[in-house]
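A protein chain is absent from this complex, but the other protein chains hold their places.
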Amino acid sequence: MTLKTDRKVSRREFLQVSVLAAVGAGLAACAPAATAPAATSAPAATTAPVGTKAPEATKAPAATTAPAATAVTPSKYKEAPALAELVKAGKLPPVDQRLPVDMEIVKPIEKVGVYGGVLRSVMIGENTTFHVRNCWGPETFLRIDRDGSTITPGVAKSWELSPDGKVFTFVLRKGMKWSDGAPFTTDGLMFWFNDIIMNDEITPAKPVWAKPGGKIMEVEKVDDLTIKFKFAVPYPFLINRMAHYEGMMMVAQSAKHYMSTYHTKYIDKAELDKKMAAGKYDVWFKMFNDKCNINNGMTLMNPEMPTVAPFRLKEKTTSARIFERNPYYWKVDPEGNQLPYVDTLNTAFVDKGEVANAMVASGKINFQAGFVFSLANYPLYKKNEAAGKYNVRLFKTPESTALMLQPNQTCKDEVLRKVYQDVRFRQALSYAMDRDTFNQSLFQGLGVPVQTHVIENSKYFVKEYEQAFVKFDVAASNKLLDEMGLDKRDAQKFRLRSDGKRMVINLTYTPSKDYMNPAAELIKEFLGKVGLEVKLENITGELMTARVPANDIEFGMWYADKASDIVFPNQPMWFVPFELGWERPWCVEWARWYQTAGKEGMVPPDAIKTLIKTWETVLSTIDEKERVRLGKEILKAQAENLWTIGTVGHLFEPVIVGDNLKNFPKEGYTGYDYLTGSHYRVEQVYFEGGKWTGEA
Amino acid sequence: MLSFLLKRVSNMVLSLFVISIVAFIVIQLPPGDFLTTYMAQLTSAGQTVDNAEVASLNRQFGLDQPIYVQYYKWISGIVLRGDFGYSFNFRRPVTALLDERMGYSLILAFGTMILVYLLALPIGVYSAIKQYSIADYVVTLLGFLGLALPSFLFALIMMYLSNKYLGISVGGLFSPKYEMAPWSLERLGDFLSHLWVPMVVVGLSGTASLIRVMRATMLDELSQPYVETARAKGLSEARLILKYPVRLAVSPFISTIGWTLPNLISDTAIAAIVLSIPTVGPLLLTALLSQDMYLAGSIILILSFMTVVGTFISDLLLAWLDPRIRYE
Partner (left out) sequence: MEDEAKPLAPAPAIPDELPPTDEEPVTYATPLQMMWWRFKRHRMAIFGAVILILFYFVMVFADFFAPYEPNTRTPYMYSPPQTVHFIDNNGNLSLTPLVYGIGKTRNMETLELIYVEDKTQEYPIRFFVHSWPYKLWGIFDADLHFFGTPEQGADIFLLGTDHLARDMVSRIFFGARISLTIGLVGVFMSMIIGLIIGGISALYGGWLDNAIQRIIEVIISIPSLPLLMGLSAAIPREWSIEQTYFVFSLILSLISTTVIIRIVRGKFLSTRNLDFVTAARLYGSGEMRIIVQHLIPSFLSYVIVRVTLDIPRMILAETALSFLGIGLRPPSISWGVLLTQAQNYQTVVIYPWLLLPAVFVIFTVLAFSFMGDGLRDAADPFSNK
């Protein structure tokens, strides 16, 4: 680890700057850490978040009010004892110099903590590094507030959107450094754009989010801390992306000082060849990829790769990854303690999920927020709480409904297509679903009957849309089916189509979650009761990715994730056919029509065309209120038309938290949308007493 | 003798070559390739998959090349450079992965083999000598049970029991405390305390079958006339048994020792998967399921290589041991 200190700061200089920093930090602070998810006392939320004021220049919350959260002015900076030792030994610069001028002050959820302890989590399968990210996630360029929809500063201190909505100006934090001490500046972001995104060997197909309107964005460096992103069309949604996966990737991939040592543009061929031979690589961008984690977005492969996350990879063994505290982490708590509190993060690898369950039961896990544990095993987790020294909490999943029926309204069979396109049929399907039985036998009775919609904490949420057609009414279902011409039945009492053949629903699905198999059997049973025959087909995900685009799936089944404000309405997966996706068989040919600008695919009905127009308008609407109104219109169309049929929602996922681990919320959300650990700020959790009670 | 050796070796090389092709094809059989599995996995976890990333990976991994090109790259790498290719799943060269895990696999296989031989030989001999005694019946029954019990079930049960009653931490070969620690006496103890569970699970069926074979061969030998003669000549029972029948009965063991090792490595796979022991078996299963073709192909090739060489060694040993067998 190279310790590079850039410039020495005299004490006096520092004090001057620190006062300014306190004010600046106060303005730029992340307020969200304060309270429970429901109540957003974040000042950012009360003052207009970015983009609300229509034509005039919109600014980051920083410019508008000083949030109440950071009233405390840090007086002196403290650090973890282990780091203090290193400073004494001369191996590390003093903490005052390691922290940036514009440091972020994080208000803890409960109270200021103590240093020490090891977080222990688990991962199934080597290829699931994105799970680890989702468990304790690294740093995004901007941040999502605890309320799940407001955007606040992250690595970037502030941002501004031009009146025409096409140019974003971001300001970085002064003095912020990478985990090896090198400064974090806009040079890094320029490198990311020019030498990674625009390099055709590393990125042959340019990411969709970076080219709204079909034209790739432009990036302009203003100075070491200021940078502009320019787009061809108004793009207010950029901040959602910057506060999520894309923003995280951008930050992680801007360590120019390290990454350029593997980039063909910056070192000469001989040296590059030498490095490639050493690692047995045949193409340079494969080596670049591995050393710099382009495709995983996390420094999980290479301990030398610098990061700005609270922890950095120290070591990898065949069955674990060990992360240690980042000495250059750029956040402090209100009392001036450099974060994170916890010393180490230890993630174990296992090949099978059952071992993970056994590990929890035997008290080896103290921090796991999602993706590993399923609700079905809840009794096991609960029973072992005392012995395992943890408690299991139920966090909500960001899915609108865990089980959603998707009749392909563009399927090949013409007669079937007409039936599926008839709204009465879809309504009848909805009435025929006994949601209570789904709930009881698949979800322990913990869920709530819902229609496909957005999740509760979304600002687009409308209760009556969520409850549309949710009633279990076999008579109503039968009536609708009879009305629409499916009234004739054959000898086995199954309904016949207009062409005399039996009405058969070919439900093809991929059981990526364990309840999907029994769910499919239940659907078959329920639809059988209203005279519709269902044939089940269970195929692999790979096959699905091939068959859906070929329009070979007549009826599908999936779960309605991406139903939070972070994704909707930017990507209204279940509401607007904007893109071909293998998990969206409901609208294949309409999506193709849209993507090929009418050259291929099937022309959608007027209702869909209107929806597409509405969605396009939403994307470029800067005014918040107007956006919400339009978004709700999209959802209204779903509630009336039932493009997809939802069943049970408001479900939970078990989250394991060590007994004496504090500053982690009792309730919250898990899932990709939330990058849970990052969202709830793993940097401010701590062990009471400095050590886990279950530490052997 | 030399010509025989040459012929044999050239046969072996040819076999291995064919095996490599077969293995490669078998791995490619399931529809799709590594990337489609990866994409499906990502989307199932709720992630949005960017086509740009997929296209980039496709190029990097060479998955856009025709299959014979991919095969050629792989096999030439092995033959010319000892490079077994690149694992898509782990994003590392295959050799690095195998380096890590092969050691544990070998230790586990060896340990199990020694345990099995140590147990099976004496028990088999004893049960043959004291035929129809209670001990014999018990041993026979246990032997059969060992054969019939599915190994994964046994592994699961052992996992639970060892955790509940012995407090051994589940999964992996080390407790969290010793995971990163340097080698010490305690770490060795910890290692052994984890190792015995998979050894027992795998060893049980091996022991059972060996006991049966040992017993059967011993019984065959014991009823031979020369045993009567030796007894009549006044040789003590113990010396008699050790000197003749045992030596003969041991011969099949020695002759199979060559390929017992690779067999054990693959036999331990299921138990290792259930118990999450970082050996080659679970690696292979993951590789097969995700179509990580260079990794899976390389493992199969290496194991086959060990089998082929092992068979050769066994044949040589047998020829040396048993004067009745000689090659022309």
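Should a chain be cited, it is by its letter among A and B, assigned in written order, with residues numbered from 1 in that chain.
FYI, a residue touches a chain if its C-beta (ideal position, glycine included) is under 8 Å from a C-beta of that chain, and two chains touch if they have at least 3 such contacts.
Quick caveat: nothing in here was measured; it's all calculated off a predicted structure.
Undergrad: Looking at the full complex, which residue from A:V233, A:L536 or A:M602 touches the chain that isn't shown here?
TA: Result: among the candidates, A:L536 touches the missing chain.
Undergrad: Check each of A:Q97, A:S179, A:N357 or A:N457 against the chain that is not shown and name the one that touches it.
TA: Counting the whole complex, the residue in contact with the absent chain is A:N357.
Undergrad: Of B:I27, B:V94, B:V116 or B:I277, which residue touches the hidden chain?
TA: Per the contact definition at the top, the residue touching the missing chain is B:I27.
Undergrad: In the complete complex, which positions of chain A touch the hidden chain?
TA: The list for chain A reads 354-355, 357-358, 361, 376-380, 382-383, 441, 444-446, 517-518, 521, 525, 536-540, 543.
Undergrad: At which residues does chain B meet the chain that is not included here?
TA: 11, 14-16, 18-19, 22-23, 26-27, 29-31, 144-145, 147-153, 156-157, 159-160, 219-220, 223, 262-263, 265-267, 269-270, 273-274, 281, 284-285, 288-289, 296, 299-300, 303-304, 307-308, 311
We adopt the following convention: only the chains that are shown with their structure count from here on.
Undergrad: What residues on chain A touch chain B, complex-wise?
TA: 120, 125-128, 130-131, 201-209, 245, 279-280, 282-283, 285-286, 289-290, 294-296, 301, 315, 317-320, 322, 346, 348-352, 354-356, 358-359, 361-362, 364, 371, 398, 510, 512-513, 540-546, 561-562, 567, 571, 581-583, 671-673, 696
Undergrad: Would you pull the chain B residues touching chain A in the complex into a rising list?
TA: By the definition above, chain B touches chain A via 30-32, 36-48, 50-57, 59-60, 73, 81, 83, 86, 89-93, 95, 100-101, 104, 156, 159-160, 163, 169-177, 179-180, 273-276, 278, 282, 285-286, 290.
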